[in-house]
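With one protein chain withheld, the remaining protein chains of the complex are depicted in position.
Going in written order, the chains are labelled A, B and C, and every chain counts its residues from 1.
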Amino acid sequence: MLELHDGPLHVEEITNRWFNEMRDKNYGAYIPFIGIVRDEQGISGLSFDIYEPILNSWFETWQEKAKKEGAYLLMAHSRGDVPNHTSSYISAVVSPQRKVALKFINDFVEDFKASAPIWKYDLIDGKRVYAKERSTALKGAGLLK
Amino acid sequence: MLELHDGPLHVEEITNRWFNEMRDKNYGAYIPFIGIVRDEQGISGLSFDIYEPILNSWFETWQEKAKKEGAYLLMAHSRGDVPNHTSSYISAVVSPQRKVALKFINDFVEDFKASAPIWKYDLIDGKRVYAKERSTALKGAGLLK
Amino acid sequence: MAKIEFLGPLNRESIEVDISSLNDLKEMFKDDTELVEWLEICAVAVNDALVCSLDTKIESNDKISLLPPVCGG
Partner (left out) sequence: MAKIEFLGPLNRESIEVDISSLNDLKEMFKDDTELVEWLEICAVAVNDALVCSLDTKIESNDKISLLPPVCGG
């Protein structure tokens, strides 16, 4: 399940809802990863653009991978502005098996950072500044150069 | 922080409380691992004995390890009976850095399974049956044989 | 006409172009001084699938997206 929200995520509502949807399905492990915006380098928050068609297909590919191992993935992400100390990103995995769940939360979050078509901006003095140095070029980058 | 509870854990109360205690401390990642009792092989639940003095020192050793990398660990575990589809175990890590958090949640949970002085029983027809086959001998086992 | 989308920080209006392959698009962009530095780091999707070859054929009504480096989360 993939959900996009305008502005910061309501962490408790989302993680509790997911837990309650999954608790009776006989999974043995539930691991949410909650990303929280850090107050650093004078930013007041972050802001995000998302390209949904490719995000959806990227997510579905991972969901298929999880399904093959009996696991299930959930993800929430913010669009637009997200102030410091609030959350912009939650990913979670449920699995009957602990080791499968631990492996998926690591691999899924790492691939998310490298592949999900989401652009991050620092909010500085009310302006959006593209976080270019922290961003990762996608596969095939430079094709038109 | 280590907390022990009689009976099943109140997952929402615990994970929300931890999140709210940590959200303003400028950690970038919060990862709780929630263990849920699976309905399998005719059990009605699990039951646990805990030896607190060694659990506490084991946990403190891990907390020191986490501190060196700027991370912080939290853990809750049940004593006594825990019915199917409820939680007996929650571990969590917070860290400024995603990769440190992902590594700690994996290594901490795995060492917990191998080293924490907790004994598990299946609840079958109202009786406690020691889960011997699923248990792991501690370091130095067999010294007195 | 194929549609070109400039995503995220590229922050440009979409355009419609008459091309038959990505090679044509590369040729078209080569004098766009503002775009040149972005082209080195942008990936390209045709109809929402990333592509790796300039020989990729482009049909009328295809959607071509330029994707700058990403950083979700």
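The rule we apply is simple: contacts are C-beta pairs under 8 Å (C-beta built on N, C-alpha and C of every residue); 3 or more make two chains touch, one makes a residue touch a chain.
If you're wondering where the values come from, they're calculated on a predicted model, not measured in any experiment.
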Partner chains on view for the chain not depicted: B
Absent-chain interface as seen on subunit B, which is shown: 35, 48-51, 53-54, 57, 77, 88-89, 109, 112-121, 130-132, 134-145
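One rule holds for everything that comes next: only the chains that are shown with their structure count from here on.
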Chain separated most widely from subunit C, comparing mean CA positions: B
Centre-most chain, if every chain is reduced to its averaged C-alpha atoms: A
Geometric centre distance via CA averages, subunit C-subunit B, whole Å: 49
Distance from the mean Cα position of subunit C to that of subunit A, given in whole angstrom: 25
Residue numbers of subunit C (touch at least two other chains): 73
Residues of subunit B engaged with two or more neighbouring chains: 98
